[in-house]
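Below is one structure, written out as structure tokens; the observations come after it.
For this depiction, one protein chain was excluded, whereas all remaining protein chains were kept in their positions.
Note that the chains are named A and B in the order they appear, and that numbering of residues resets to 1 at the start of each chain.
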Amino acid sequence: MTAGATTTARPAPRRTTERPNWLAGVVATGWLVIIAVPILTMIGWSVTSEEDFLSFGPLAPPRDITFENFASVFELGFLRYFWNTLVVTVGSIVIALVIAVPAAYAIVRSNSWLASASFRAFLLGLAIPAQAVIIPLYLVITELGLFDTLIAVILPTVAFSLPLVILILSGALRDVPRDMYEAMTVDGAGSFRMLVNLVIPMSRGSISAVGIFVGLTAWNSFIFPLIFLRSEENRVVTLGLQQFRQEFGINMPGLMAAVLLSAVPVFLLYLFARRWLISGLAGVGGK
Amino acid sequence: MTSTTTTDRAPAPARTRTTARPRRGRRRLGSDTAPRPGMLYVLPAALFFGMFAIVPLVLVVVLSFTSWPGFGDPQFVGLDNWQRLTGDQRVINATRTTLLLTVLGWATQTPVSIAIGVWASGPQRNRAVLSSIFFLPLLLSSAAIALMYHRYLDPNFGLAKDLGPLIGFPDGNILGTRHGALGVLVFVGMWQWIPFHSLLYQAAARVIPQMLYDAARIDGASRWDMFWRITIPQLRHTIVTSSVIMVVGSLITFETVLLLTAGGPGTATQVLPYLMYRSGFFEFQMGYASAVATVLVVLGTTVSLVIVRFSGFAKMRSTLEGL
Partner (left out) sequence: MRSSSTPIPTLKRRGFLGLLGAGAGATLLGGAAACSDDGGSAGDNEFDVWVLLDENVNPVSQASLDRFNAGSDVKAALVTEPNEGFRDALQIAIDTAQRPDVFFNWGGGSIRSYARAGLLEDLTPHLEADPAFKDAFLPSVLDAGQIDGRYYGIPMRQMQPKLMFFNTAVLEDVGVPVPTTWEEFLAACDTVAGNGITPVALAGAVSWTELMWIEYLTDRIGGAQVFLDIAAGTGQGWRHPAITEAVNTIIELVDRGVFGTNFPSVQYEAGGAETLLEQGEAAMHLMGSWSYTNHLGAAPDFATQQLAWGAFPAIEGGAGDPAAVAGNPTNYFSVTSASPHKEAAIEYLRQEMASEEYVRGLIGVGDTPAVADIEPLLAETEHAEYLSFVYQMVVQAPSFQLSWDQAIERAQASTMLESLAEVFLGNLDAAGFVQANEDAAG
């Protein structure tokens, strides 16, 4: 048996002697254009002044770069929306992970009926659309006295991301070889120690991936804030964008500035967490 | 389906192994003596999910037998809503539109995602750089993307004015025609979701063992053969995961429709979630909306269960078994 040729999560070197794949290259280039053009246009518009935009049309590159659009977006309270959205996002990520990781562990390893019943429920839950239960959810939230609070957005967001998160985590955990659990048992570990010292480290990549997934879901959520939030001071970025559409009217550059700003924090996160994300997804799709 | 696998197969034949599992003679997969986590580990998740997802779900079904304008008390009306629903042309149209968009979405997103994902998993430098660019749409929320395209498609002041004529819309009236609006929804769906799914495929393609390709090349297989006989089967589980996410996601697409087409032109792009929202929050017929919601849930659940059961995903076999 070959002990050395292991498959790891790092990309294995291969295909260096093959002919370049022209077809794939063409598709990739085409796709690059499709992705890049709307984004470049958005950036271009956001630094064009409104008058220039109306005078020179949508396809003209910006003549004088201006940041007045961003200024007017901030004047409308964007900073406050950022903060609210950040609270919602961080809260959702942490609560989701704290609940989901042990649950995935239990689903893969536990013999209890609750674990397998829960797994079925989560699979079922994948298909529950948030809009469908929004009315009863509203009742639950108001009964708990949480209307117009950020918590009211966090809790359902977590609940609805649990199915996918647990699905992905349990998928990754499946491949933790059984003898590792055995090895730890020999060391005298109980199931909790195994969770902390084996399961979590082994699935670190997937945990960061689903954490980012939950974070993105929370950052971009729209329907829950739409129904559960009321006051201006609790408004989140997605609602702010909708409000901007009304405020800005035909002012395309202004709206694009708002859209761009709404993505900046996520973009920063992406710059820092990209490696985690990519390596984490290896645990998702590869098995 | 069970959460621990005890298979009936004979133990794996002794082919070349890529895992460094220490040999301990023939072992039945799935048995070990390590202590198992109790149900306490899954209890918080179960409770949480129960309270914020299951209970409201039951309530929605209950509400579907009532008439409720959103305030005051719901009145029980028995099967009225359901009778109305089965004959309602809007529901039939909405279901048809939803299914159409779902199928089109899958048919456009999956092949491109696989292609891009596999391509991006290669080792060449430029691929890594380009992959970063491909990731950008994921940074934008559905709301942001819908708003952005909504502006682009303005026939008089947006890109549609200049680019519309190039694709057969001389007056830029893309969103105003049924085909245009549907096409836009499919396109935006692609733009928005292919980055995500191609990441899944990229990660999965990365861990396909190189030796499979080497062995095939020695046997004289063409690139095409290798793609279809090695890559795709190895991506099997990813295809299932991705497809479930994609299909369910398409079925419940709401924000994009709301902000981009508002169900229009006319009722051409009214999908089930939008119809549900409209009957509930615009027409204030929450009981009827709940019936529509129930249909949506049943549809989504059935589809995902079918995909999962059909593909054996739940048995959780690893694709690396047997190597």
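Everything below uses one rule, namely that a residue touches a chain if its C-beta (ideal position, glycine included) is under 8 Å from a C-beta of that chain, and two chains touch if they have at least 3 such contacts.
Bear in mind that the values here come from a model prediction, so they are computed numbers and not experimental data.
Asks: Among A:24, A:47, A:95 or A:237, single out the residue that touches the unshown chain.
Replies: In the full complex, the listed residue that touches the missing chain is A:95.
Asks: Given the contact definition stated above, which residue among A:28, A:73, A:140 or A:198 touches the chain not shown here?
Replies: Within the whole complex, the residue contacting the unshown chain is A:198.
Asks: Which residue numbers on chain A touch the omitted chain?
Replies: 3, 6-8, 54, 87-88, 90-91, 93-95, 97-98, 138, 142, 145-152, 154, 175, 177, 180, 196-198, 200-202, 204, 226-227, 230-232, 234, 242-243, 245-247, 249-251
Asks: Can you name the residues of chain B that touch the chain not displayed here?
Replies: On the chain B side, contact with the omitted chain comes from 18-20, 22, 69-72, 150-151, 153-157, 160, 171-177, 262, 264-267, 278-279, 281-285, 320.
The working rule: only the chains that are shown with their structure count from here on.
Asks: What is the distance in Å between the mean C-alpha positions of chain A and chain B?
Replies: 15
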